[in-house]
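Every protein chain except one is present and positioned as in the full complex.
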Amino acid sequence: MTDDLLEISGMHKSFGGLKVIDDVSFNVRRSSRTALIGPNGAGKTTVFNLLTGVYPIDAGTIAVDGQDITDVPPQDRVTVGMSRSFQNIRLMPHLSTVENVMLGQHARARKLGNLLFPLGMLPRNKWRRAAEEALDKAGVGTYPGEIVSNLPYGVQKRIEVVRAMVSDPKLLLLDEPAAGLNKTETNQLQELLERVSDQGVTILVVEHDMQFVRDLCDYIVVLNFGRKIFEGTPDEVHKDPAVLEAYLGTDEDTAEAANAS
Amino acid sequence: MSGYLESQLIILCLSIVYAYGIFLPAASGQLNLGAAGFITLGAYASAWFNASTGAELPIWLSIPLAMIFTGVIAFAISFPILRTRGVYMVLATFAFAEVVSGVAINLEFVGGAAGFPVDDHADVTVIVPVTIAVILFSFYFMSTRLGLSLRSIHDDESVATLFGVNVRTSKVVAFTVGAMLMSLGGSLYGHHYNYIEAQTFNVLLSIYILLYVLMGGTQTAWGPLIGATFFAVVPETLREIAESAGLKWLAEGRFILFGVFIVLLMVFRPEGVMTRTLQDRLGGGLFRRKKPVADEMTGGS
Partner (left out) sequence: MLIIQQLVNGLMLGGVYVMVAVAFTLIIGMLNFLNFTIPALFMFAAVLMYATMMGHLPFGNDLILSIFGTEYRWVAGIIVALVVIALVSLVIERFTYRYMKAKYGDATEHALPLVSSLGFLIIFEHLVVSTWGSDPLTATSPFGQGTFSVDTIIFSVPQIVSLVLSLVVVVMLSVMLKATKLGRALRAIAERPDTAILMGVEVSRIVPVVYVITGLLCAVSGILFTINYATVDAYVGDTVATVAIAGMVLGGLGNVWGAIIGGLFIGMLEVMSIYIVGADFAKLPIWGLLLVLLVFKPTGLFGHTLIGKGKF
């Protein structure tokens, strides 16, 4: 078992003539809570898209738990232990809360027997109970049957995180999970993620909320214009001149946080 | 049951079976305008398997065999057809139905353009139970994880993929099983009226079935049932009312009213009559709340 759960090496991606990811390499240590930060447009979500296989990588390798997954097709990446949430909520609008979460279980339920089991008709089945439990633990357990498009934004965001969690991933990729959440919701999210991390799941989170990042994460990777410009602990990060330059004038939180330290 | 009511019931049952055949692919977002093609395949195959000039098999064999036959064809063409998207898929399925019709008319050993008599008879006692079985099967199918995958694909194909759903396989299954249901409907038609001709299964039929399904709603398995029932029952009812009330224009104009209704429904309720939210409000609410609403904003009860 290697120390690093995720190893990204020499990642390159261009769209048309535009290079959006330029030679990005970093590793994410097992069971760590790492943040991927950078100004808007730095390429953070693109990195996630490349990791999950939404786009094919132009050059470079990605390895999870020692296994090279660069050529693994997107629908199989979840079976190697990767799961993600999205920047803009991408829950299935016509499915209920618990059904959305059950979709998250799909990778673990691909056997024919599971596929043909009438989930909807026997409501006390183990998959549904597991989904409801997960929702409960995340504090969004009061709405299992509600159609998600009727729910408030903050609740939907957390349901997305739960969906990503129930596939039992080794690596949880969260894209701005705290965006749009109020103080209380953010704290709840943080508690949830801390608990998940304590169970051994590695977390890689993209975020703009620097307070959240500093409270939750133990390691930070900084991107700008598709390149990695720094990696280190939260304390080291905001002293680095390159990082400050990247953020000056664009992100008040960082500047404030920098001044406050 | 009076002869008239019985014949109406048969029409209703056949419409329901056809509708579920289109519903399965529609639930995953695929619009199939080729219902007539699969219905034709089912009708002709079963007729031939059953005929004394054909395989001379009993009806309880000829119908399933026809379903398998149609299933194989549907499976085979599902691969090229599922490569098309949106309007192209509508046109491709439409073209497929026309090709089937064109071929059927020319096959002399099943009567060609003159039509083909069908030997065994299937009456209400066969058709109604089979229809109920189809309805139950469809509800079951949509309640499985496979059904969940289909509905996820409908909502967001790329995210479904990222969670491990094999989109291609799911769509092929939906398409093929749907085709087999339509084939069943066609076989039942043939064995009930004991005569088939390719011209009966025309474009208008494909259009109507797709309309039933879209108007009933593709989000739940109730949709096709509602759509088919409404479409089979309302025009006749309107005609009855009109005739007894002496409103001649209503009797003849009922299809016009029909068309108007379709247009208005698309304006005011484009997802169809039965949506997931409505189903929830009507009865699924049993599982909606487990405990009193906690104040989510402050995070505790």
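Some observations on this one:
Letters A and B name the chains as they come in the text, with residue numbers starting at 1 for each one.
Assume a residue touches a chain if its C-beta (ideal position, glycine included) is under 8 Å from a C-beta of that chain, and two chains touch if they have at least 3 such contacts.
All figures in this text were calculated on a predicted structure; none of them were measured in a lab.
Among the displayed chains, contact with the absent chain in the complete complex occurs for B. Checked against the full complex, the candidates B:Pro64, B:Gly115 or B:Gly253 give a single residue touching the omitted chain, namely B:Gly253.
Interface note for the absent chain: among B:Leu31, B:Val110, B:Ile127 or B:Leu148, the touching residue is B:Leu31. Counting the whole complex, the residues of chain B in touch with the unshown chain are 26, 29-31, 80-81, 83-88, 90-92, 95-96, 98-99, 101-103, 105-106, 113, 154-157, 203, 207, 211, 214-215, 218, 249, 252-253, 255-256, 258-264, 266-267, 270-271.
Rule of thumb we're sticking to: only the chains that are shown with their structure count from here on.
Distance between chain A and chain B, defined via averaged C-alpha coordinates, is recorded as 41 Å.
Across the interface of their complex, chain B is touched by residues 52-54, 74-79, 83-84, 86, 90, 92-96, 99, 102-104, 106-107, 109-110, 114-121, 123, 127, 132, 139-147, 150, 152, 154-155, 163, 167, 182, 184-185, 187-188 of chain A.
By the touch rule above, chain B contacts chain A in their complex via residues 139-140, 142-149, 151-152, 154-156, 158-167, 219, 275-277, 280, 284-294, 296-299.
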